[in-house]
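These notes are about the structure you will find just below.
Removed from the display is one protein chain of the complex; every other protein chain stays in position.
Let's look at chain A:
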Amino acid sequence: MDSKLIISSSPHLRSKEDTSSIMRDVVIALIPATIAAVYYFGMGALGVIISALIGAVASEALCQKLMNKPVTINDWSAIVTGLLVAFNIPASAPLWIPFVGSVFAIVIVKQLFGGIGHNFMNPALAARAMLLASWPVEMTSWVTPGPDAVSTATPLAIIKGAEAIDMAKPSFFDLLTGNIGGCIGETSAILLILGGVYLLYRGVITYVIPAYYIGTVFVLTLIFGGFDVANSMYHLFAGGLMIGAFFMATDYSSSPMTQKGQIIYAIGCGALTTIIRLWGGYPEGVSYSILLMNVAAPLIDKYVNPKVFGEVAK
């Protein structure tokens, strides 16, 4: 009997949390906003979401099969990617768009770089950038929520007035609840924050990245927007800032490891977002800002080393 005792080095106790429980928590956190999207945008949104999910899960499984790796679709990470891809696409987009986006996210951005944990960019955002570059029309035909889905512009485009849109900006309340034009996941700020709070509570993310990201956007839009608090608040809740700050910028593998690094990264995201929104040619800046900072993350990690316990300050 003795010989059957397991010999291993300490520790002999492991936490209950594992990769799938974390990813499952992210999915749970996204559910309220998903339901709201379907509620506002109807079947179109549902179609986009399902198509993105199928694309993500199927391509992950196929990829891993082909590469002779264990198939890990039950770790929920493909579902997270699929959902986030769908959230980055307007509800009126043709169904192949989310599918192509998911396949791109999984195959090119995730699996080719070595699978979970090795992607250097947020897969969903990379997919969005790719889709936007390839099919700009399909990706920017916004519709108003509701059954009659007339075409509209996003609140940010409206306040920017870039495209000479003659339209009243939506009320703050509509902004909060998601009764506005935009991508599926750019809508209900309140429900996204709720999801973010759930992730914070579950310890999946820490406050650092969302707080510094959102804080930076607020401060900068305040300074450059003529100290108009209402305008700054509008910037916070419009567009993809909430989903970006809570769900995209916090992506584990494409953000820095240390708290100090994360602060730099999040402030960078916030600054870029504000610059693109205020002065760029494009009304929304969240996805490109995060992608740019994703690329910078390894560099940040390299130069920001935490002070080791007991290390004498240099």
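Quick notes on this one:
As a convention for this text, contacts are C-beta pairs under 8 Å (C-beta built on N, C-alpha and C of every residue); 3 or more make two chains touch, one makes a residue touch a chain; residues count from 1.
The criterion applied here is as follows: contacts and distances are computed from a predicted model.
Set against the options "Iron-sulfur cluster-binding protein", "Dihydroorotate dehydrogenase B (NAD(+)), electron transfer subunit", "Sugar ABC transporter permease" or "Ion-translocating oxidoreductase complex subunit C", the UniProt name belonging to the omitted chain is "Ion-translocating oxidoreductase complex subunit C". Touching the chain that is not shown, out of A:194, A:257, A:275 or A:292: A:257 (per the contact rule at the top).
Across A:28, A:46, A:62 or A:116, the single residue that touches the chain missing here is A:116.
Only one of A:5, A:133 or A:230 touches the absent chain when the whole complex is considered: A:5. Although one chain is not drawn, its touching partners on chain A can still be listed: residues 1-15, 17-19, 21-22, 72, 75, 77, 114-118, 206, 252-253, 255, 257-259, 262, 305-312.
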